[in-house]
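Left out: one protein chain. Kept in place: all the others.
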Amino acid sequence: MIELQQVTKRFGNTLAADAIDLRINQGEFCVLVGTSGCGKSTTLRMINRLIPHSSGLLTIEGQEISQLDEQQLRRRIGYAIQSTGLFPHWPVARNISLVPRLLGWSEARVTERVEELLELLNLPYAEFAHKYPSELSGGQAQRVGVARALAGDPDILLMDEPFGALDPITRETLQNELLRIQRKIHKTLVFVTHDMDEALKLASQIVVMDQGKIIQQASPAELLLNPANDFVAQLLGGEDRGLKQAGLLRVAERMLPLPGPNSLDQAPAIQLHDSLRQALSIMLWHQCQQLRVYEGDSLVGYLPLDRIIRADSHV
Amino acid sequence: MSNRKRLLFWGLPLFWGMCLFLATLGLPWLEELFRQIAPGHRQVIYSRDSFALLLGNHLLLVGLAALISISLGLASAVFVTRPYGRDFLPLVTQVASMGQTFPPVAVLALAVPLLGFGALPTIMALSLYGLLPIVRNTLVGIHSIDPALLESARGMGMSPLQVLWQVEMPLAANIIIGGIRTSVTINIATAAIGSTIGATTLGDPVISGLVNGNTAYVLQGAILIGLLAVTADSCLDRLQQWVSPRMDSRT
Partner (left out) sequence: MNILPTDRVMPVLSCASLLSFWSLDFLSFQPNRIVPGTGFSADAALGWPWAFCMTALLLFIIAASFTRLRYRHAVQLVCLILLLLQLPLGLAGFSSVQVPDTLPHARTGIASGFWLLLFFAALMLIELQQKMHLSRLKILILLMLPLICLFWVYHTGQIESLALVREYTARSSQFQDALRVHLLLVCGAVGISLLSGFLLVSLMRQWPFIQKFIFGLLNFVQTIPSLALFGLLIAPLGYLASRSEFLQSINVSGIGWAPALIALVAYSLLPISRNIFIALEEVPYAVLESARGMGMSRVQVFLHVRLPLAMPVILEGVRITSIQAIGLTAVAALIGAGGLGSFIFQGLGQAAMDMILLGALPILVMALLADLLFSGLAGLFRNGAKQ
């Protein structure tokens, strides 16, 4: 658990972080979001002491981090940044093994770990282990960056706009993989982005920051329902909010059990774990008002348009 | 690298090294040839000291000076790029670039009033002057590294010393060796002039030949100095390529 109490960072006369109070629980995916210069990166870097905080308490598992050894602390915390920070003179495998080696793992365990991580990130060992960062595409390099951050098996992972420089398709793939990995390994993630869609998609907890202060701290659904002020509402995209909210809800939550109406035979299909936003999009495209819901190959229910709009509607 | 490739890679320095070796031992055998060049001189082969001794001494002077300037140069460049020495960075940068406007001969000459004649002042002057290109290039090398790279190295939990040795030095190595190359090339030339302030170097035959009007002596000294410079330069050129960090798995 990471806890910030009245944490403040002063650079000369400017307050980069102004009395931040924040609690990030074990296994949580916390996304700090805001415009550039709002203090989100500063807050992230204070957690691994790349930037020392000026005042306040910043504890990890109850220990004030300024009391801990700087390097030991950082080896326990994974760190990935937008420009990847991969060492250009080391091959991929050596880059990933950096923290395990710093932690003094045995050679066999290091190799095993590198293989395991490359597999986890869908990079075949034989093909990638010996390549140099200059030979990787942006997406591949970022995967290696994530693998390197995970290598020491840290409890906490800090990520500073890791997908910011990627094209939309690669970004989405990597977001999905990060979610998959998070579900698998349950790390505490602190993630910085300026992209609200990314935040809504990834986070279990969103922290909106502006001018060094926390404006609102809520789950994605709560944030969409009750933005604290106009600034948050604007960040949420104004009139697109409804669609964004639909993007957070699963078909499974609104599906009705079989048997449905007779006209169901011609209805298009959708998967159980897809979002309501996708369901709506399919309906608009096919100009229909209901969908057949599948789990894998088997038909499990149906979804009428009314149920997307209102949860309490009964057909 | 296979043996054959390695041989090809080091071929040029090896060739020049062989030429230098043969010339050092073989020049006395060419007495007839030199007699044509300096007719009217009873002695046409420089014999106050053997060429091997002169070469050895020259190398010793340059080597010692290089050792001093490399260690001092690296140390000071590293010092001013650490947080505790950063105050001195602008001054050192400026001095390292301005100092190179001073002609090496003038520095050598000014060493005499301050330190006297002989090998020691020569070494002092050489190492002082040789310091500048090394400091300058080390600073350029370290500053050419992406700051995000260094931040991520620290963020991973590397100690400052680990960052220096495993990241900064390897990535700057190419440029640093470039500085050492400049420094050594200048020092080989300046050490030859060190003959005039009483150091025994390959400049001796040249100076003595100029004083006595014996062109053969001048030529012998000049050939050996030239070969030494070319050998050292090609060696360092290859070294520079050799230490350049590999950033590509294709060979």
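Letters A and B mark the chains as written, and numbering starts fresh at 1 in each.
Just so it is clear, contacts are C-beta pairs under 8 Å (C-beta built on N, C-alpha and C of every residue); 3 or more make two chains touch, one makes a residue touch a chain.
Treat the numbers as computed from the prediction; the structure is a model and nothing was measured.
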Check: shown chains touched by the absent chain are B
Tell me which of B:Thr24, B:Thr81, B:Gln166 or B:Thr196 is the one touching the absent chain. B:Thr196
Considering the complete complex, of B:Ser47, B:Ser71 or B:Gln94, the missing chain is touched by B:Gln94
Note that chain B touches the chain not displayed via residues 37, 87-88, 90-91, 94-95, 98, 101-106, 109-110, 112-114, 117, 185, 188-189, 192-193, 196-197, 203, 206-207, 209-210, 215, 218-219, 221-223, 225-226, 229-230, 233
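Note that only the chains that are shown with their structure count from here on.
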Complex interface listing, chain A residues touching chain B: 48, 50, 71-77, 79, 81, 83-89, 91, 98-99, 102, 130-135, 148, 158
Would you tell me which residues of chain B are touching chain A in their complex? 146, 148-149, 151-159, 162, 166-167, 170-171, 245-249
